[in-house]
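One protein chain omitted, others in place.
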Amino acid sequence: MLPIARGVFNSLTLMTRSSRGAIHTVSAHKCKAAAAESETVEEITDESVDEGKMSGSGAPDPKDRTKVIPVETSMRYLKSAAYKTTYGDSFVWTQYRRNHKGMFAPRKTRKTCIRQGKISTGNPCPICRDEYLVLDYRNTDLLQQFISPYSGQLLSYSKTGLCQKSHLRLMVAVEQARDCGLLTYDVPFREYDYSEYYGKQEKKQEQ
Amino acid sequence: MSLSPASGIGRFYKHSAKIIRFVRQGCTNRPFYHIVVMERRKNQHQPVIEQVGSYDPMPNDNNERLVALNTERIRYWLGKGAHMSEPAAELLGISGLLPVHPRTYMTAWRNRKAAAEAEPVESAATA
Amino acid sequence: MLRAGYQLLNHSPLGAAKTGSNNFALEFVRWRRKPRWLPVAKSKVFRVPERKKQPEEERAELMRLHNHYKTQLRSVRQFLRAEVVRHEETSTADHIVLTPEQEEAEYQLCIAENAAWNAKIASERELRLAKEREEKVAYVQERLDAGKLREELRRERASEHIRHEIEQSKTFITRSNLDEAIETALANPVDHNFAIDMAGAMYKGRTTQSLGSSA
């Protein structure tokens, strides 16, 4: 348990240094630490031990994204209290604001937030900023947040603020989930022409 | 009267020679043909009178070559005295709509002959 | 393209190489043919292209097949031509073929339809015109009544005026009673030269010397 406490402390000190954007990351970090504590104790301790070995300071780099988070963890995270405290009842993307010069945002969002396994920007997109949000077709709770309840289509990146890479991954995941039947959608109505199936036989009956 | 779904914008004289032939659509290294009716004297990049089918010469996953033919219109145009280019005539012959073109038979026997010649060579090589 | 190729060919007078040495000599992969107007290359002048021999039996077979094919196609074409003609005759897609009786019947039908329509419209028009006429009559009547009323009122007012004038004329001064009037006027001089104070008391001027007397 000690390493976790240290991690939390370190992240708190980080908070004083960093800007507004970091607050979110920190709180997420904290919560995740708590969540992971309750769920996957060994995993986290291993991680922190490794980090301790690697660097003297022992603080995990909040911008590092080399670690692959399994989908199952992400799905559990979405249901956990940590997620709840971070995002509340709103969607993952509702609180996110894009930074841009001038009055109007550029038409497209940035190409990617993660370069060479690290977050390369100060304001990463809603998916990239939280490493525990994994886009996968099994992660329906997450995908559902990006689908419009009115038209059933995917929300545009101009609304959600996803980077282009995440958006592409999201599109693929949603399409796969629909294919697998994990996400339901309104199937177009098929009209049947009965005579196409019964026409000949009815004629026979008439004769 | 509205245009029929496959009609083109090509202008033509009533008594000019029409021909049913291929027009190469598609791109480099990926041929795809429209089967069209147009005036015989025009080249293939000019507007057509009507599209009556399509032909995909590259086999698909199931090892099939797909051909679509608007048989009603083909019959109409042939009845109107339209000519046919040789590949188009071959294709229509293969489809069973018209008699089989001699060239198809020719390729068939040439292919058979080539296979028969290749076989003894192969058997000799293996033996 | 060809022109470019030509220039390239002519570019190196030494005929050194269209490959390699010259850096900006682009080499076209697709259209590398010599221009039409250049003569045959020296190295190819005496080359005789080999002609493929077609076996005699194959030629005969192909001839037979072609004859066969042409005959078949001719009959197919004939059939299709007949089909098209038949279709054009029977089809009602763009033109309608009618027998004279049918045409007559259709004409009668149209006439009847038109007559019925006309009758309907005529009855409607009758109704409308009658209504309009009535309205017009009513309007004119109304206007007349109103005019009459107006005239009466005017008369009334005029007679009233006359009566009033007659009433007034009784006090008029005429030639006959002129002297009388003069006398009366002289007998009763009226002096308008007076003043009135706030209390309403009248102070006659000229004849009354109240101011002077009081002073």
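Per-chain residue numbering starts at 1, and chain names A, B and C are given in the order in which the chains are listed.
One rule holds in what follows: a residue touches a chain if its C-beta (ideal position, glycine included) is under 8 Å from a C-beta of that chain, and two chains touch if they have at least 3 such contacts.
Criterion: contacts and distances are computed from a predicted model.
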"Mediator of RNA polymerase II transcription subunit 27", "Exosome complex exonuclease Rrp40", "MRpS22" or "ER membrane protein complex subunit 2" - which is the UniProt name of the missing chain: "MRpS22"
Partners of the unshown chain among those that are drawn: A, B
Positions on chain B where the hidden chain makes contact: 4-6, 53, 59, 63-73, 94-96, 100, 104-105, 107-109, 111-112, 115
For chain A, the residues touching the chain missing from this view: 148-153, 168, 171-172, 175-176, 179-182, 184-194, 196-199, 201-202, 205
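Operating definition for what follows: only the chains that are shown with their structure count from here on.
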Centroid spacing, where centroids are CA-atom means, of chain B and chain C in whole angstrom: 52
For chain A paired with chain C, centre-to-centre distance based on mean C-alpha positions, whole Å: 58
Chain B residues counted as touching two or more neighbouring chains: none
Residues of chain C whose C-beta touches two or more other chains: none
List of chain B residues in touch with chain C within their complex: 1, 75-76, 78-81, 98-102, 105-106
Sites on chain C touched by chain B in the complex: 58, 62, 65-66, 68-69, 72-73, 76-77, 80-85, 87, 94
